[in-house]
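Sending over a structure as structure tokens; questions will come in a sec.
Missing here: one protein chain of the complex. Every other protein chain is in place.
Should a chain be cited, it is by its letter among A and B, assigned in written order, with residues numbered from 1 in that chain.
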Amino acid sequence: MTIQKPLAQFRGEFPTASLNARRIAAALEAPGCHRRTVLEAGIVNMEKLGALVTGAEPDRQSPFAIARGNQFEAQITDHGMATVLALARKHLGLDIPEAREKDLSAASVRLEFPGVKQINEVRARLTRQYVEQMLTKPTCAINLLRHAMTKLDFGGEIAYLEQDVLAFTVKGRIYVVEIKSYPMIDGRADPTKASASVRQTAVYVLSLQELAVSIGASPRLVDTNVMIVLPENLSFRATATVVDTEMQVRRLRRQLAEVPHAATILAGLPSETALPPLPDMQNKEESAQARDTACEALAQITPRFSEGCVPCPLFRFCRQEAENQQTVSRLGTAVAGACGSITTIRAALDFATGRRLPANAGESAAAELLSRAAAAEAMVIGKR
Amino acid sequence: MDTLHTYLALRAANERKAVAKVTRRHVHISPRPMVIIGYHLAGDIGAPLALIWGTDRTARPHSVVVAEPRNRQLRFDALETFGQSLVEYLSGYVATRLESRSSGETEPVCIDAPQIVVANPATAEWLFGIVGRFTRSLSAAGDPAPAPIVPLAGKHLSFFHNLLPGSSLVLPATEILSTHWQTGQLPSEDLNLSALLGWIAPGEGLDGPAAARQGEDSPPAGPLSDPNWDARKLSPLIDQWHAAKTDEAQSAVFGELDAEIREQLDHTWEDCWRAIHLVNTLPEGDRVARRWERDRRAWTRHHLTMETGTARFRNIPTPVQSAKTLGVLEQATTELQAEMALDDPLVMAAYVASGEALSAKVISVDATRTIPGPRRQVRRPLVIFEPLLPFTRPAGTTLFLVSAPDVEFEILSATGDEVRAQVNKGAVSSSTLSRLPNPGDNVVLSPFTKSEFYPRPQYDDVPWTHRLAEPAEEDPL
Partner (left out) sequence: MSLTAAEASRLALERTWAAIEDGACTVLVDSPPGAGKSTLVREIGRRYALRPLRQQVPVVVQTNDQADDMVRCFLRDGESGLPAITVGRLHSADYVPPPDIAAHASVTFSPTINTLRNCLVVVATAAKWAMVDHSNEWPFAIVDEAYQMRSDALLPIGAMMARLLLVGDPGQLAPFTIADDTRFRGRPLSPVETAATTILTTHPETTRIPLPVSWRLPHHAAKVISNAFYRAPFTSGTDVSARRLEVQCHPSNTCEAVLTAARTGWAYVELDDIIMPPNDQEAIFTLARLVRDILKAQIHVFDERGSRPLVPSDVAVGVTHRDQRDHVRTAMAGVLRKLGLPYNAITVDTANVLQGREFEIVLVWHPLSGRRDASSFHLDAGRLCVLLSRHRQACIVVSRAGIRDQLRTHPATDPVWLGESAPVTDGWHSHLTILDHLEAHRV
């Protein structure tokens, strides 16, 4: 049985999303959530699903942020990559006299091979060819790839990964360069954004390592030290920093090996559990019906609600569910951890006030702490 | 999170309304704070889009709106208007009087200090950290040149950046609310001012979660605007403003833009004032005034360096400065924790719940007890307590009397119904014995005592061990 079959069955006719690095990196963001795992593995379009079940408009990126990002990237890659080369010299200590770049974007490949079919496959094949040449013939004509296309096994599904990054070789090693547009101010960048960048870049590094292996080369030829290029302070002047993604690559490798786990989660569900086709959102009745079906399908899969859920498109849905079920995890991992094996708010408070007596070791330990807290508060505020 | 706050969060969720986690107010509230709210352009932290501010809840706040935030001239014009207003507000806090220090000397200290209220820590970071940082060193020779008030205001803004824990010079509304109330949502959800207010004061016919949802659906409190609003409203209006052929047409578009932005920001203006009002209903903790005095002294020092033109700000602090800052921060952190607990029995209750503090009834006091000291017998009164909550810290634990924090106890033994402790300091001589509690008293012993002052080494040169060879570059807004 392929893993994708039960996932496809569950997804039904609901739209898929394209698999990109951000999406694959998400496997590292909520590895404990069955619901998220299934939806990610099933390549479900989460934004659309989120909009359907919460009724809220999905958050898009501000046009201003997009414009600025594009402007910055254009500036960095202009003039024969002069900026990138200079930064690589300074930050990676690599001496590259010039960039001999190859653009493998769909547009560029179509131009080169008019009428080509299965464009992604062609781009992947070209990427493979060029990487092979770059690794085995260091003096080859090309030393920098843009918009390369790599493949990654995502639970049995081959994901085509458009490399947003640049990959270049020096002396038979591959280095990855990621261009981002959040600023580095007085040497510091937003740590949350940087964390996301590092996770995403790790996906590219991993897929290039897999590619290296597939052509019989060592994965170590792909350097896990990646260069992230950012605007300096408020200007468009570029600065760069090198960060080792080895930790993330290793975690990712393990998480990807867990993707097949999604199929076993689904195996336990009633066979007819499936998402609806995307309704016409203008049609009230149709969308209400689809929402109910989607909610029912989602309710079959256990979520793991926590602080990390806020950026997830299903956040509001899962939050409402946690609220309805009065689970302690609604209040975050700290509270849930302190409540031990007690899972509902009601029960936790009953133990705290002695209305209910613990039945096992886990309950007694949590009950002891909670009732101390209740007593300590009562000494100040008075009994409730 | 300690167990008391876990318990309070559970209760808040269950009661569908925030619960108090204090019985006192732990911040100073100025009679005339200045509320400042702002947006910058998405993806462009150096491009202010709008600011609204004022010191009077009932009056319409001042505002500036930048029709094209990427235009430096327009940016400077807006910052000039804002800067004038800010400097005028701050100039109301320069009167001094002579006050004595703990060392006995007297020095002039500003009678009162300004107070800036912002919606959240992100706004504080943007306004003081970014806008302040990138305007304070702007040169009048630049092109376009900012009015001199812009860098002046930038220096003031920079002063308000990165203040000490326990300072009330800047109050981020979400922060002061979550210091005083516990909601029943995720900690990160408390960063949304409207949602947080929804939990604390849901309003007619709503409960906490419902009011929080409503708050969540209102426009963001900044400094980032709603990206969907950016796409739907802001972006087309800015395009129209550019496309407008005549001055009238342009000012018509500007009027629309102004109204649109104010609609986004106005409710946050009201929210900030509600937050101040809510916190102000609590009685002030005893040690708040001490921290405000520290604030007034810090403000006085800043004011003096501005007067004499010696205010200096570093974009990247030297290792020596960082080390000093860290020392001061550590001390302020410890002090704030201790002072809040000593000021407020409900804050202290968290330590009683965790078992770090002992809440007990005094059974007996042997004030005359002596034990052999290094040279002679020394007086070490013995107090026997009956714990109100089981106390299980091991023998040797040091605790202090909450009502007289310099009285130090050492736990000798603790069982379920009896805790024996000897007094080691603070009430071991005939003149201080009166500080001992009396049999029958209910007392709390806690790990908090009066803060000690540690002398810090004084030096300014960066030694060879901490010298890097890279110069910092300037980059104005």
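Criterion: contacts are C-beta pairs under 8 Å (C-beta built on N, C-alpha and C of every residue); 3 or more make two chains touch, one makes a residue touch a chain.
In this text, all values refer to a predicted model and were calculated from it rather than measured experimentally.
Listed by label, the shown chains that the missing chain touches in the whole complex are A, B.
Within the full complex, the residue among B:140, B:316 or B:371 touching the omitted chain is B:316. Here the missing chain is touched by one residue of A:80, A:187 or A:354, and it is A:187. Of the candidate positions A:181, A:306, A:327 or A:371, contact with the hidden chain is made by A:306.
When the whole complex is considered, the residue among A:336, A:352 or A:374 that touches the unshown chain is A:336. Interface note: of B:143, B:204, B:248 or B:461, the residue touching the hidden chain in the full complex is B:461. Within chain B, the residues in touch with the undisplayed chain are 3, 162, 165, 316, 319-320, 322-323, 325-327, 329-330, 332-334, 354-356, 392-397, 414, 455, 457, 459, 461-468.
For chain A, the list of residues touching the undisplayed chain reads 28-32, 184, 186-189, 191-192, 194-195, 197-199, 228, 230, 241, 243-244, 247-248, 250-251, 258, 304, 306, 308, 333, 336-341, 360-362, 364-366, 368-369.
One rule holds in what follows: only the chains that are shown with their structure count from here on.
Centre-to-centre spacing of chain A and chain B amounts to 34 Å, using the average Cα coordinate of each chain. For chain A in complex with chain B, the residues that touch the partner chain are 57, 59-69, 181-183, 185-187, 232-235, 237, 307, 310, 323, 326, 328, 330-332, 334-335, 338-339, 345-346, 348-349, 352, 369-370, 372-377, 379-381.
If you check the complex, the residues on chain B that touch chain A are 1, 3-4, 6-11, 13-14, 23, 41-46, 130, 133-134, 184-189, 209, 225, 227-228, 230-231, 234-235, 315-316, 345-346, 348-350, 352-353, 355, 359, 388-390, 472, 475, 477.
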